[in-house]
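Every protein chain but one is kept in place in this view of the complex.
Residue numbering begins at 1 within each chain, and the chains themselves are lettered A, B and C in the order written.
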Amino acid sequence: MDRLQQVLDEIAAEAASEDDRGLVAQYIPELAKVDPQQFGIAVALPDGRVLCAGDAATGFSIQSVSKVFTLSLALGKLGDSLWTRVGREPSGNPFNSIVQLEQEKGRPRNPFINAGAIAVADLILSGHEPREAIGEIVRFMRYLADDDSVVIDERVAASETAHGDRNASLAHFMRSFGTVTHPVDHVLGVYFHQCAIAMNCLQLARAGLFLACQGHNPLTSSQVVTAHRARRINAIMLMCGHYDGSGEFAYRVGLPGKSGVGGGILAIAPGIASIAVWSPGLDTVGNSKLGSAALEQLTKRMEWSVFGS
Amino acid sequence: MDRLQQVLDEIAAEAASEDDRGLVAQYIPELAKVDPQQFGIAVALPDGRVLCAGDAATGFSIQSVSKVFTLSLALGKLGDSLWTRVGREPSGNPFNSIVQLEQEKGRPRNPFINAGAIAVADLILSGHEPREAIGEIVRFMRYLADDDSVVIDERVAASETAHGDRNASLAHFMRSFGTVTHPVDHVLGVYFHQCAIAMNCLQLARAGLFLACQGHNPLTSSQVVTAHRARRINAIMLMCGHYDGSGEFAYRVGLPGKSGVGGGILAIAPGIASIAVWSPGLDTVGNSKLGSAALEQLTKRMEWSVFGS
Amino acid sequence: MDRLQQVLDEIAAEAASEDDRGLVAQYIPELAKVDPQQFGIAVALPDGRVLCAGDAATGFSIQSVSKVFTLSLALGKLGDSLWTRVGREPSGNPFNSIVQLEQEKGRPRNPFINAGAIAVADLILSGHEPREAIGEIVRFMRYLADDDSVVIDERVAASETAHGDRNASLAHFMRSFGTVTHPVDHVLGVYFHQCAIAMNCLQLARAGLFLACQGHNPLTSSQVVTAHRARRINAIMLMCGHYDGSGEFAYRVGLPGKSGVGGGILAIAPGIASIAVWSPGLDTVGNSKLGSAALEQLTKRMEWSVFGS
Partner (left out) sequence: MDRLQQVLDEIAAEAASEDDRGLVAQYIPELAKVDPQQFGIAVALPDGRVLCAGDAATGFSIQSVSKVFTLSLALGKLGDSLWTRVGREPSGNPFNSIVQLEQEKGRPRNPFINAGAIAVADLILSGHEPREAIGEIVRFMRYLADDDSVVIDERVAASETAHGDRNASLAHFMRSFGTVTHPVDHVLGVYFHQCAIAMNCLQLARAGLFLACQGHNPLTSSQVVTAHRARRINAIMLMCGHYDGSGEFAYRVGLPGKSGVGGGILAIAPGIASIAVWSPGLDTVGNSKLGSAALEQLTKRMEWSVFGS
């Protein structure tokens, strides 16, 4: 394990000296304020240890990384009937495009584009008030990370709501097809709050560990999802986790992963590790620029690519 | 290895008793004639052994499975400059759609949709007559399979040509953008002949073995591509190998794979095996119905999914 | 003029005996209740006379026919700066499609598709409360029809609101681009109320007369818009007035016209007449089936087509 720590330290050092860090997301003011000079990485291992480097203890807005966890939660509640509402194919289009949604009668292509995650939020809402559903998601994150300090950044949630026309458009559109069934402001309330969850790399790597361990969380000795379902969530992450840069991420990194516009990425090396990386600057398709580069170096040096060593 | 042979025999037996076999491709007469009752599977291993079951020695038209090999050949000749002509993202659209090609200025999304493979054929043609380029592809297949009996089925090639308007449309369209640079009938001559290569499962599994072995073909002790490039070809197969069913294949099978409308599929378990399966009946998105099901069973029983055991 | 009355009577008699009357709009309950056996027609002439036949005095929901009048009102208030928000080209797509709106950065193709009319409603709202803007529209209709009995059917407005997800999606989408600037519920409040205006054929034919008379309303001796602007509104009606059936309407009827899903159509024979026709059953693209047929007969028998006698 000395080797892994050494690699993480090298990667953090390389990130620190990088000049071209991408652009911090501008679409909501709260995200635009974040200092782009930050970089953190954490790796959680099946034996329970978590190695880290850089700003791994600094919290950030997990944004779309939350979609992996709400999918896991919804699958646990609803089982495979979820797939009648949401597909499992890559979208081949920018993340907030409405075009395919129209062609496919309001059924989002996968749960990791915005429309798909909103449809999943609608499912989690069933039988609940928005406040309860949000509480359930936060408790799920705390349980997975084994850390009760995970919270929602209410300023980010408010900022999302104030700039949420594009997502409101998607939600109303799906509601006209019956894919969204609750009032749009309820569904978006859940969705904007899940995106506003703040975590650090250590917490996020721990929270994703069940996906590397056949659905089992070794930190809490609990089975989160079946092994079968963990494999499938990983498959969807690989295919769809990075919007229209999913192919590029598979090509360069070779691991299932999910990015968020807050600059965080969760990546899974099945059987080996759960990795969280964070750097706020984004590339042109909206994925963390240094985060992607760090994961590429990590899988190369550790020979962790699922596509062969 | 007894275990693997036993699993293959079980799978072949299950396939033999299956009633719902999908529909044989109808778009060219030569393919429509094939008997749907056939099923074969072969697994080539890094130690050089090839295990098989069912009709593994019966030849079939490899069709789009050839795209994996022409990509490998073109990368060897041109290196990464190939990617200026062709992308690496899933298409999210039926396989012969022209829509995205227009939006993206004539650059196909990936080398495994028809447009992308035609663009690769154009690159292989550079400096050659069509006859020479076709010869080069056939020699490459013989070299990979270590078998000089691999040939082109000229009746299939002629049948493709006679029904090739959709591909001619794609080729002319790309030529208007400069993605195709040779005369369209030359490029399609190469493309239709590569699709008309006839192989059996044994040959195909052997030909793909370099992708499971870090680019090295243990049968011939030759390095076909670098380890780095083999990983990347696998990544593209996983993302884009099954048209608009790529997500479903990743979800169910969990291996890089490439299908053809002749009913063949090549799948790669990195470090473990190269698998060829064939059954002529197709599902609604154009992939072998029994072939996909067989691979799902194989990876499940052998725990070969790249997404975790 | 005996001739015109005779033609109207013939057309009303033919309509009464027609069995295939199309389908009444089902998307909101209030419209679905309307009796399909009704048919009315009224023709207002520059000399102030109005001839009619059938149920010309029965009120109906004018729905999208209102878009002609809100465009006229907004042009009067804003002048040609309106065209920075809305285009003037036919859409070539079903009326509530979002696809083109995305391609064209939130600027609707024309003021007669739903998105365009919502953008116009946003302009009319400027500096007003929704209630005031709605009042202004109703007063404009009363002024044009020279009849203070024109009212809004509040049940229809409420029904539209309750089933307005598709329009809410469009409005939020345009708001994300800045084409809509007010709160979406305000804009839709105006839009749904303008659609819920109830008028009969006599009133509607009178209200449209200024478009046949160089912008001048002979009933009230007032200049509503300039002659130049009246011509242009007519041009847009001809190009865009019948959704994806605009070409068919131009081909068959040969007059500028605007239809609504309530079954009403306003058509203008420049210099000759303003025609309102109504029958609730719709054809497959959403235009009044008997209304279109009646106008085709009227222009044929009276030789009123703008494309030649």
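Keep in mind that, in the parts below, a contact is a pair of C-beta atoms (placed from the backbone, for glycine too) under 8 Å apart; a residue touches a chain by one contact, two chains touch by 3 or more.
In this text, all values refer to a predicted model and were calculated from it rather than measured experimentally.
S.K.: For the unseen chain, which displayed partners does it touch in the full complex?
M.R.: Output: missing chain touches B, C.
S.K.: Looking at C:P29, C:G79, C:G178 or C:G247, which makes contact with the chain not pictured?
M.R.: Checking the options C:P29, C:G79, C:G178 or C:G247, the one contacting the hidden chain is C:G247.
S.K.: Touch as defined at the start, partner being the missing chain; which of B:I98, B:V138, B:I272 or B:V285 qualifies?
M.R.: Of these options, the touching residue for the absent chain is B:I98.
S.K.: Out of C:S64, C:Q100 or C:S292, which residue would touch the omitted chain in the full complex?
M.R.: C:Q100
S.K.: Of the residues in chain C, which ones touch the absent chain?
M.R.: 87-93, 100, 109-110, 211-212, 214, 227, 230-232, 234-236, 238-240, 244-248, 250-251, 254, 256, 270-271, 305-309
S.K.: Even though one chain is hidden, which residues of chain B still touch it in the full complex?
M.R.: 97-99, 102, 165-166, 168-173, 175-176, 184
Following the convention adopted for this analysis, only the chains that are shown with their structure count from here on.
S.K.: Starting from the Cα centroid of chain C, hunt down the chain whose centroid lies farthest away.
M.R.: Chain centre farthest from chain C's centre: B.
S.K.: Whose Cα centre is nearest the centre of all Cα atoms in view?
M.R.: A
S.K.: Could you give the separation in Å between the centres of chain B and chain C, each centre being the mean of its C-alpha atoms?
M.R.: 56
S.K.: Measuring centre to centre with CA averages, how many angstrom lie between chain A and chain B?
M.R.: 32
S.K.: CA centre of chain A versus CA centre of chain C: separation in Å?
M.R.: The separation of the two C-alpha centroids amounts to 47 Å.
S.K.: Which residues of chain B are in contact with two or more other chains?
M.R.: Residues of chain B never touch two or more of the other chains.
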